[in-house]
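Note that one protein chain of the assembly has been removed; the remaining protein chains are unaltered in position.
Lettered A, B and C in written order, each chain numbered from 1.
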Amino acid sequence: MKRNGYIVVCFFIIIRVTFVFAQSNAGAGKLLPDIPGYRTLCCDFHMHTVFSDGSVWPTVRVEEAWQEGLDAIAITDHIEYRPHKDDMTSDFNRSFSIAADSRPNGVVVIKGSEITRAMPPGHFNAIFLQDSNPLDTELYMDAIQAAADQSAFIFWNHPGWRQPDTKPIWYEEHTELFEKGLMHGIEIVNDREYYPEAFQYCLDKNLTLMGNSDVHSPIHMAWDLDGGEKRPMTVVFAREKSIASIKEALFDRRTAVYFEKKLFGHEPFLVPLINQCLQVKNVVADEKSVFVEIYNCSFFDYKCMIKPVEGISAPEKLTFYDGKKAGFTVKFTDEVKGRFVLPLLMENVLIAPEKGLFVEYVVSAKTIMEGSH
Amino acid sequence: MKRNGYIVVCFFIIIRVTFVFAQSNAGAGKLLPDIPGYRTLCCDFHMHTVFSDGSVWPTVRVEEAWQEGLDAIAITDHIEYRPHKDDMTSDFNRSFSIAADSRPNGVVVIKGSEITRAMPPGHFNAIFLQDSNPLDTELYMDAIQAAADQSAFIFWNHPGWRQPDTKPIWYEEHTELFEKGLMHGIEIVNDREYYPEAFQYCLDKNLTLMGNSDVHSPIHMAWDLDGGEKRPMTVVFAREKSIASIKEALFDRRTAVYFEKKLFGHEPFLVPLINQCLQVKNVVADEKSVFVEIYNCSFFDYKCMIKPVEGISAPEKLTFYDGKKAGFTVKFTDEVKGRFVLPLLMENVLIAPEKGLFVEYVVSAKTIMEGSH
Amino acid sequence: MKRNGYIVVCFFIIIRVTFVFAQSNAGAGKLLPDIPGYRTLCCDFHMHTVFSDGSVWPTVRVEEAWQEGLDAIAITDHIEYRPHKDDMTSDFNRSFSIAADSRPNGVVVIKGSEITRAMPPGHFNAIFLQDSNPLDTELYMDAIQAAADQSAFIFWNHPGWRQPDTKPIWYEEHTELFEKGLMHGIEIVNDREYYPEAFQYCLDKNLTLMGNSDVHSPIHMAWDLDGGEKRPMTVVFAREKSIASIKEALFDRRTAVYFEKKLFGHEPFLVPLINQCLQVKNVVADEKSVFVEIYNCSFFDYKCMIKPVEGISAPEKLTFYDGKKAGFTVKFTDEVKGRFVLPLLMENVLIAPEKGLFVEYVVSAKTIMEGSH
Partner (left out) sequence: MKRNGYIVVCFFIIIRVTFVFAQSNAGAGKLLPDIPGYRTLCCDFHMHTVFSDGSVWPTVRVEEAWQEGLDAIAITDHIEYRPHKDDMTSDFNRSFSIAADSRPNGVVVIKGSEITRAMPPGHFNAIFLQDSNPLDTELYMDAIQAAADQSAFIFWNHPGWRQPDTKPIWYEEHTELFEKGLMHGIEIVNDREYYPEAFQYCLDKNLTLMGNSDVHSPIHMAWDLDGGEKRPMTVVFAREKSIASIKEALFDRRTAVYFEKKLFGHEPFLVPLINQCLQVKNVVADEKSVFVEIYNCSFFDYKCMIKPVEGISAPEKLTFYDGKKAGFTVKFTDEVKGRFVLPLLMENVLIAPEKGLFVEYVVSAKTIMEGSH
């Protein structure tokens, strides 16, 4: 009797949950365009659930990622720190397992864990794990080795967190991990902190640039998504959208980091990316000038300076708002040229701490449309 | 050794969680003004957490409520339906207990449970419980009686849910509950469904009007809060902001229901409420007309028609946008009067299904400021 | 002396004006995608300036159009009604001439005039004029003939404006104009009014569908552009973006009308347009279901019903939000098919009054990407 009653009830309520999810069946489109040879994947490799000290069920992380337009996430609950453990008794694999079994929506879900020790060496994420349980060890080195034994990708989390002036300190412990090949990347961005020194470490030591949200609460409580904010992301240039390709790209250091309307990365990937993001169109106006339109198809604004060019008069500064076109007039001293170069210094795309990316935009005859009035 | 290591780690991470919460330390101001004799409290008496089939930790419900400007909530996890129970083994009191222990922020947290049976009689919420465990019974009547034994306020949830055309059906079981005094209110709104028949039931049978979110996911996934949506709410006219006063008001039927920019309720409370929400100011323009400004200090738009008045020419329709003033010119056939009445028929404030509230706005000399140009 | 002083001053101020315009150098991207064989141009063929009863200088209309993403506009000041004429003494060609000389920005500017008489016959716009002055005649028929002598495209403006219930009345005068070939289209939308009867007239009599803003004030005062509103527009399917092509398209009736998140038009153009606006992508989930993503690259939301299909279970209703992807799961009774059809009934795309467009969406193997978790 009771059993039958339960079955009916369950059926009702499962439907209801589905309905509630249906309220939120709208998600962001592709955040960044692909570049020649690679897909551009927006990823977040650091986040928590109720299974450690987070406050959401693991399936929420997958839904949030889809809605925000992310391509891949890693579930990385703490090994050592589980304040809800009196209420939740499952093992270290459980949160990933629930996330991976949620309604498929194209988001790649990667298994990870956070090895959580006092500084030094601080916190480390190991991702692409098969089994998180062996990481529950007394010594941190044993935990990291257990991850490495599974061919995990291991990175140093928020290296400047709670350091004086949030400046990372490179301890002997880090040298040891680095030299043993047990540290493959560093978070240069975590939550709302950016560590320029960590950016420089990565450039100097050939480590992978990582930037992640480390979100504990529902994502909307941490970031004002509807007000135009986005969580920090690791941008991965991968051959395809798959776990294997993402892993390959991370070990190959093909990443950039997005954080608060800024992009940090390497010139060979950022130049083609900006070229895809900012699409030049133009209109011949008359004998002495060209009206240029540049459309920004990415999800954030680019601010740049146009460097002076001989024979051309253009605005000194330009902002390309996301999802909008910028329009401006270029005047020529002599005759209008069918092909000319606009040298743009990007203020919020950085290839080293305080060093903006420089891009030469070619405006050529191909993009010139017939004028209209 | 290990123990010491843990203590340090814990300290670090507790601070971190605090920091994450600090990101979201902004909340909506008072949603609706008080009325003479009562405080106007915006409440949600139906919601779930990971302890039944919801997807957030109980503390999230308290934070969400504060951010959205709510005054009180009830945690009402299912008794019978707990799909996460393999992972979470605590008893029926646990989710409230965690919510009640979260950082105090002025939100009143009420203990409740949802008695979850197939229709009839459907689902019922019991709130103001002392102990939820006795509600875990085989027969629904025993569960409801167990709630009543604790002087709980008991209401019928989403009566039209999964009924043909979402129309509630009043079964014999409901008659029995009603006649035994075991049903004190009905949700005329639940999630995105509004049941006009239930509104009529409440008017006919003197039951309390309830409207609640029944939210399972993080609130931002269910409602586009930043796009101007609000969850459904039960508006309670209470002597003070306290559990005892709210309980008294519910049993005394001093409520209204907010749902998708509409308000449903009783004239004696809605007339003074609208008079507080829409604040008249005006400016004498010249001998024949008055420029009137009406400021809407509530959180949603009011749409109304101005009925024709002898000797006055005013717009036929007006929208009072939330947080804005509406401005319009009233022309007089004869002389400008120092005191006149604007009869407003509110389109989105209903005192019965399809029956708009009628309010007579007095514009008097007291509110007339000196003109300026 | 004085002259020299003036020259310096003028130079300063011209620069200043340029700078002020530079504040607003951001505009909407392409509003609607092109369809096979035609460019999709968003146009507004009815607007006023200070030269009749509008309140902006003609150049503002060109800037506003660019910012809003329009492709073409017509300046159509009244011939007969010029309340500012004591201050402004220029002839009927002047407002277009100023607009056409403004900074080229790719917006096509068309010369027009509004012939403004009491009903019948009401107001008519003549566009693609060479000279507006000959339209200043005593009899309306002479004015319309003067426009026709210049091969103008002539349409009836806001036919239901100030008629009982805003319902258009077809007078004898309209029959005469129609039979003489002096009426080529009708505004089925003007400002905030939509005239379904005029839509039917156009279908019955083979007249061109027109929808225009008739804006008098700055556009932001009439429409809440930043809140997501757009002015009404005539969507033109033209061979290219030029005055000649737009004129050809109008005489050939290749138009649709956009108004308040609805589209009115002809099936042969709307089917390919919707196919371009809603881009299907999908992800195989498992043996029994497919997760489908549809991206809406147009500027407004589409609401539709998915009609029942044998062997497939899909949501009944879907909203495709602009600039977002919708995601939903399609379940198969038997096996997942590499190619299937989703029959969509569009609620806000109308091919006759009250008749929604029906589109069969083919989801084929080509669009199936590899699943990920």
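Here is the rule we use: a residue touches a chain if its C-beta (ideal position, glycine included) is under 8 Å from a C-beta of that chain, and two chains touch if they have at least 3 such contacts.
Predicted model, so just to flag it, every value in this text is computed and none were measured.
For the omitted chain, the shown partners it touches in the full complex are B, C. For the chain missing from the display, the contacting residue among B:Leu203, B:Ala285, B:Met305 or B:Leu345 is B:Ala285, taking the whole complex into account. Among the residues C:Pro164, C:Gly181 or C:Gly227, only C:Gly227 touches the chain that is left out of the figure.
When you scan B:Ile35, B:Val50, B:Met88 or B:Val108 for touch with the missing chain, the hit is B:Val108. Within the set C:His216, C:Lys230, C:Lys247 or C:Lys324, the residue that contacts the chain not displayed is C:His216.
The chain not shown here is touched by just one of B:Met119, B:Leu209 or B:Ala326, and that residue is B:Ala326. In the full complex, the hidden chain is touched by chain B at residues 22, 25-30, 62, 66, 72, 100, 103-109, 240-243, 283, 285-286, 291, 293, 295, 297, 315, 318-319, 321, 323-329, 369-373.
In the full complex, chain C touches the hidden chain at residues 1-2, 5-6, 8-10, 12-13, 15-17, 19-21, 23-24, 50, 53-57, 59-60, 63-64, 67, 78, 80-81, 83-84, 86-90, 94, 116-118, 138, 161-162, 191-192, 215-227.
Following the convention adopted for this analysis, only the chains that are shown with their structure count from here on.
Viewed as a contact network, the protein chains form an open path, each link joining two chains that touch. Centre to centre, using the average C-alpha position, chain A and chain B are separated by 38 Å.
Shared interface positions of chain B, i.e. residues touching 2 or more other chains, are not present.
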